[in-house]
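Presented below is the structure to which this report refers.
Every protein chain of the complex appears in place save one, which is left out.
For reference, chains read A and B in written order, and residue numbers begin at 1 within each chain.
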Amino acid sequence: MNGVTVSAKVNGDAVQYVCPPDESLLDVLRNRLNLTGVKEGCGTGDCGACSITLDGRLVCSCLVLGAEAEGREIGTVEGLSEGGKLHTLQEQFIEKAALQCGICTPGFLVAAKVLLERNSNPSEEEIRYALAGNLCRCTGYDKIVRAVQSSAKIMRRGKKASR
Amino acid sequence: MQVQLSGILSQAAGGARCVDCAGATIGELLQALLLKYPEMQSHLDDGIAVAINGEIYRDRRDQPIPANADVFLLPRIQGG
Partner (left out) sequence: MPYETDYTNQGFSKVGTRVNRPDGVDKVTGRAKYGADANAAGQLVGRILRSPHAHALITKIDTSKAEKLPGVKAVLTGKDFPDLTGGDRGMMNILENCMARGRALYDGHAVAAVAAIDADTANEALKLIKVTYKQLPHVTDVDEAMKPSAPIIHDWVRTTGVTPAPTTASNVAQRTEFGHGDIDAGFAQADVIIEKSFKTEQTHQGYIEPHACLATLGPDGSGELWVTTQGHFTFRNVCASLLGLDVAKLRVTASEIGGGFGGKTHVWTEPVALQLSRRANRPVKLVMSRDEVFKATGPTSSTSVDVKIGAKRNGKITAASAELRYQSGAFPGMWAMLGAMTSFACYDLKNVKSVGFDVLVNRPKVAAYRAPSAPMAAFAVESVVDMVAAELGMDAVEFRIKNAAKKGTKASYGPVYGPIGIGPTLEAVKNHPHMKRKLGKNQGRGVACGFWFNFGGQTCTDLNIGVDGSVNLTVGTVDVGGSRASLALIAAEELGIDYEQVRVTIGDTNSLGHNDTTEGSRGTFSSGMAAIFAARDAVEVLKQRAAATWGIPVEQVVWEAGEARAKGKQNNNLPPLSLKEIAAKSPRTGGPIAGHNEVVADGAGVSFASHMCDVEVDPETGATKILRYTVVQDAGKAIHPDYVEGQFQGGAAQGIGWALNEEYVYGDDGRLQNAGFLDYRIPVCSDLPFIDTQILEIPNPNHPYGVRGVGETSIVPPLAAIGNAVSNAVGVRMDHVPMSPPRILKAIEAAQG
């Protein structure tokens, strides 16, 4: 099978890869770019463990072809922290014990980041619906929702302070 | 001492729910039981838990058995 050459940006860095036309972006990220923070839980877009952003939009990378990423910006969990500083969501997930086994955590973090970029003060219900595409089997979601709530609060405070 | 046998174990003792057996430790008790009821061997191979006054011991064969203790033999079980 002939490979497709793709140029894209991943977490701000320019990357180039060759992949078969039917290979998923998830497999490209995991197997060709070594970004194994992106997880595969189902391969059918039902669990959200492979959540990434594509030009800022939340998608399941298992439902996107690697070839479709040409010229686009990809964001994964690996790009969340800046230098040595964790993202507020990452800090709050640890602080609020919002993870147990942690396999769903990368997907939740990416989904929650997209939510807070669009809505800096979401209600509990808005958080629950925004994260409804991500499955977690360990926590019952309780501490995840609380971590997103406290992140939103801290990030709003940060914005106010920097104004 | 009186040793109570649960469910499937009593079958190996000819249907008895309670048998008379001696032993200062779990290991001694199981050995004595086996002499009396050789059919118990397959259950011992599968694993047996011994409850002494309500505390369940699954592995420790050197566990002493106090006098007049309530001794109950259970099959070894699996968990999640």
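Keep in mind that, in the parts below, contacts are C-beta pairs under 8 Å (C-beta built on N, C-alpha and C of every residue); 3 or more make two chains touch, one makes a residue touch a chain.
Remember, it's a predicted structure, so these values are computed and weren't measured experimentally.
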Visible partners of the omitted chain are A, B
Which one, A:118, A:137 or A:157, makes contact with the chain that was left out?
A:137
Could you please point out the chain A residues that touch the chain left off the display?
1, 20, 30, 35-44, 46-47, 49, 76-78, 80-81, 86, 89-90, 93-97, 99-106, 109, 124-125, 127-129, 131-146
So that we can see where the missing chain sits, which residues of chain B does it touch?
4, 6-8, 11, 15, 46, 51, 53-60, 62-63, 70, 72, 74-75, 77-80
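As a working rule, only the chains that are shown with their structure count from here on.
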Taking each chain's centre as the mean position of its Cα atoms, how many Å separate chain A from chain B?
54
